[in-house]
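Chains shown are a subset, placed as in the full complex.
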Amino acid sequence: MALEKTVDFGKVQDIDVLNLSSLEKRAAKVIGKGEFGYIEEGSDDEYTKKHNTAAFNEVHLLPRVLQNVEEPDQSTEFLGNELASPLLAAPIAGNTLAHESGEIGLAKGTKEAGIMMAQSTFASKTIAETAAISDGAPYMFQLYMPKDWGYCKYLLDEARNAQASAIILTADSTLGGYREADIINNYHLKGKIANLDGYNTGKKGVGAGSLFAESMQSLNLDLIEKLGSYSGLPIIVKGIQHPLDADNAIKAGAAAVYVSNHGGRQLDGAPASIEVLPAIARTVDHRVPIIFDSGVRRGTHVLKALALGADLIGVGRPFSYGLALGGWKGVQAVAEHLKMEINIAMQLTGSRTIEDVKKIQISSDLKF
Amino acid sequence: MALEKTVDFGKVQDIDVLNLSSLEKRAAKVIGKGEFGYIEEGSDDEYTKKHNTAAFNEVHLLPRVLQNVEEPDQSTEFLGNELASPLLAAPIAGNTLAHESGEIGLAKGTKEAGIMMAQSTFASKTIAETAAISDGAPYMFQLYMPKDWGYCKYLLDEARNAQASAIILTADSTLGGYREADIINNYHLKGKIANLDGYNTGKKGVGAGSLFAESMQSLNLDLIEKLGSYSGLPIIVKGIQHPLDADNAIKAGAAAVYVSNHGGRQLDGAPASIEVLPAIARTVDHRVPIIFDSGVRRGTHVLKALALGADLIGVGRPFSYGLALGGWKGVQAVAEHLKMEINIAMQLTGSRTIEDVKKIQISSDLKF
């Protein structure tokens, strides 16, 4: 950790977290209007974005009593990583929009909290910079498939060097959703794509705004084998919302399925992510683990997703807001708050372990 | 197109379209209060009008990934017309209420966008005036069945001369819905019915206000044969909301079924148009194509209607608002915006073609 001492994490401070949702308003005051709009917005009418969180209310956890539970243990394992809690800081582009420390702040905060982090291709810091902080802590790399195979290989090499546990292939964003806040704010994603700097193309400093221009639009199942074969790393497919796509991905070699609608930023009118999880989990049937994100704001949401079949739960925007408010300490505070809520919810559902949580009964069939 | 050069399209300008719904407020500022009320209102409590759009939220598109899609192709064919997109500017009476160019602005805008247009019997411009602009572009004529068979024949002759692809027989408006804005505004539909001018009845300049007085109230299935036989054109029945009526119309010779509740302007308390589409599509079972309108405001709405069985999707008021704001360029801008949203939605649902869109799975059965 000698390295860390020389690293500038920017302005770092302790923050109070009343709850995850309450961070949004506070972060809006410290992030620029255009940047905040870019982070916060969903696509079109934001139906899917809002529905992601609201739909958790349709899933009721049935509490259990007299189960002899004391100090529940929320530690778990994911692809060989020991985690203090089944939480993932979901990959987000350009974290310097929120805070000068960007991904290195995220890496430090999640490492301190003992949870998984994923870094985006479009990160503000290079893989190597982030890995220097992460330093063996649970880490994955999210790939927006480049058009340029040489650049792709460079990214995979860097990810392997960074001890990434897996490559997350982004499959739901072959183009960007229609997000109106950017148009209203006349906002174009600023900042360079750091990961291009190390690659010898002369494209150094290419703006993040051209991100889809640099990415391959037409993706297919063969990529799973191709990426896995080159990198030697497990390949996870992100953005799965249809049981058939989950099945196809597993048959094509995916090491995990990542259920997500990109936090409602892509296809508006898609179901809430939690609504598609049960059908996908039935199809996956424990062949590979399932990552889940989109709309998670409470410890009980984490339990609901686990009870409906997920193994690792991603949270996105709230970590950006925590980062904006307190640097890496803000990130850690968000994780610790969530762990506290998870602990209470485990105790009140009579769950000693995460395996117990996965057996919690959902009450949909208890109506009158 | 020499003709067009001599035509006065009124005030024409480029407009920004953030989304279709946002045009309403802007248009309200440039259209007279009474005229705007007439265009915007639904009947009674506007339950059906509001429900038309809201009900789309109950239909979830299931996104697909890794489908090898790049640059989806939304072109399609309808009754022999090549269309750049499965879109129809649904027939609306008296378009000069919105903009001085009326139907000739609509004709120009839709032609430029490569989509279908339909002209109402109660248009502000004659069929011939509109046809001069349309000039072979996809065009249909909507008939409010006149009491006077001579006048009906005159309209059919004009429509045939205008190269209409079909006659749309309006079946759901044998009288007008109860619309309160007109009463509150003390508004009576102004402007003459242009199509009466060319007909030698001495009724030239009859006000649009007398439109139902001039129309036949008691319609029946025999009209399909009668109109088709005289005109030699395909006859489409508009306003179908019951599977039995769809079946009857097809058996009586209809070339297509037009599912619509008139944008919620007729029977309030009728289901949302999208709610009746699946049952009608099952009954039609591909014997004839299906046109659908009422409540469409988003590209995803277009996909949902296609996925539930429609072939051509009508949009009404937003084209009037586009016309009001920018003349024919406003009409084109509305169409282009919708095409952009359709393109994104096709990409994100893994749809290369409109035929693929029709196979998108709706998620109603994926709930917990």
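Order as written gives the chain letters A and B; numbering starts at 1 within each chain.
As a convention for this text, a contact is a pair of C-beta atoms (placed from the backbone, for glycine too) under 8 Å apart; a residue touches a chain by one contact, two chains touch by 3 or more.
Computed from a predicted structure; not experimentally measured.
Participant: Assuming all chains share one sequence, and 2 are in place here, what does the full complex add up to?
Facilitator: 4
To be clear about the criterion, only the chains that are shown with their structure count from here on.
Participant: For the two copies chain A and chain B, what rotation in degrees overlays their C-alpha atoms? Round to the nearest 5.
Facilitator: Best-fit rotation on C-alpha atoms: 90 degrees.
Participant: Express in whole angstrom the distance between the two chain centres, defined as the mean CA positions of chain A and chain B.
Facilitator: Roughly 43 Å, centre to centre.
Participant: Name, in rising order, each residue of chain A that touches chain B in their complex.
Facilitator: Its residues touching chain B are 44-45, 47, 51, 58-59, 171-172, 174-178, 180, 183-184, 217-221, 223, 237, 239-242, 244-245, 248-249, 261, 266-271, 275-276, 278-279, 308, 362, 364.
Participant: Contact residues on chain B for chain A in the complex?
Facilitator: Going through chain B, the ones touching chain A are 18-19, 56-57, 59-71, 298-301, 303-304, 340-341, 344-345, 347-349, 361, 363, 366-368.
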